[in-house]
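For subunit A:
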Amino acid sequence: MHFLNKVLAIVWKDVVAELRTKELFSSMFVFALLMIVIFSFSFDLRVERVAEVAPGVLWVTFAFAGTLELNRSLATEVEGARLDGLLLAPMERSTIYFGKMLGNLVFILAIEALMLPIFSAVFDLNLLQPGLLLTVVLGTIGFAAVGTLLSTMAVNTRAREVLLPVLLFPIILPVVLSAVKITAGMLDGQAWIDMAPWLRLLIGFDIIFATVCYMTFDYVVQG
Partner candidate 1 sequence: MKAGSRWVDLLSGLSVAMIIAALYLVFLYAPREATMGDVQRIFYFHVSSAWVGFFAFFVTLLAGIGYLRTGERRWDVLGFSSAEIGVTFTAMAVMSGSMWAKPTWNSWWPWRQEPRLVLVTILLLIYLAYFMLRTFVEEAEQRARFAAVYGIVAFASVPLTFMSIRWWQRLHPVVFDRQGAGLTRPMLLTFLFCLLSFTVLYTTLLLHRTRLANLADEVNELAQRLHSGWGGRT
Partner candidate 2 sequence: MSYLFAAYAVFWALTFLFVFSIASRQKRLEREVDALRRALARENRPPVEKTDAS
C-alpha cells in the first residue's frame, strides 16, 4: 500500500465508525449551536455592529467545538483500544499521525460547514464567500495539525480531557489570530490582494506546525 492509501484507510475507518454511531457528530453540533445562541444573546445587548465581533465569535466557537471533537475522537480510540490496534498495524507511526489528523480535519470541517449557514443567519452576515471558506479550511488545518498531536498526549495523562485546551490554546494562538484577522478583513469587504500576505502567513503556519507535529508524533505514541 502506498502512503496515501494507508492514510486514507485510517480516515475511512474513523468515518465509518462515526457514521454508525453519530454520537460525536451530534454532540459537537448541539454544542456549537448552543455557543452561537449564547453569543448572539450576550452580544445583542451591547454591540452595535455585529461584523466587529463576528470573526472572534466564529473562531472561538470553532476552537471550542474543535477541542470537543479532538477529545471525543481519541477518547473513543483509547476506550475501544483501537489505537493499540493501529499501532500494531504494519505501518509507520507517522502515517497514523496524518491519518488521524485528516480524520479530525474532516470532522471539524463538517461541523463548521453546518455552522456557517446558521451563523450567517443568526448574525445576519454573509459568511459563505469563497475567500472566507478558504480561510476556514486553512485555519482548521493548523488547528487539527497541532490538536492531533496534543490530544494524543492529553488522553494519556491523568487529567485527560481537561488538559487539552490548556495545552492547545496558547500554542495554536498564531493560527487563530491570523485567521480572525483575515476573517475580519473579508467581512469588512477588503480586496483579495490586501489579504494575500496574511493568507500566505497562515499557510506558512500550517506547514510549520504540521511538520513539527509530524516529526514529534512518533515519540508520543511509542512505549
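In the analysis below, a residue touches a chain if its C-beta (ideal position, glycine included) is under 8 Å from a C-beta of that chain, and two chains touch if they have at least 3 such contacts; residues count from 1.
If you want to know what made the cut, all candidates are chains of the complex that A comes from, given by their letters.
Since this is a predicted model, take the numbers as computed values, not measurements.
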(request) Have a look at 1 or 2 and point out the one touching subunit A within this complex. (result) 1
(message) Give the list of subunit A residues in touch with candidate 1 in this complex.
(response) 146, 149-150, 153, 156-159, 163, 166-167, 170-175, 177-178, 181, 198, 201, 205, 208-209, 212-213, 216, 219-220, 222-223
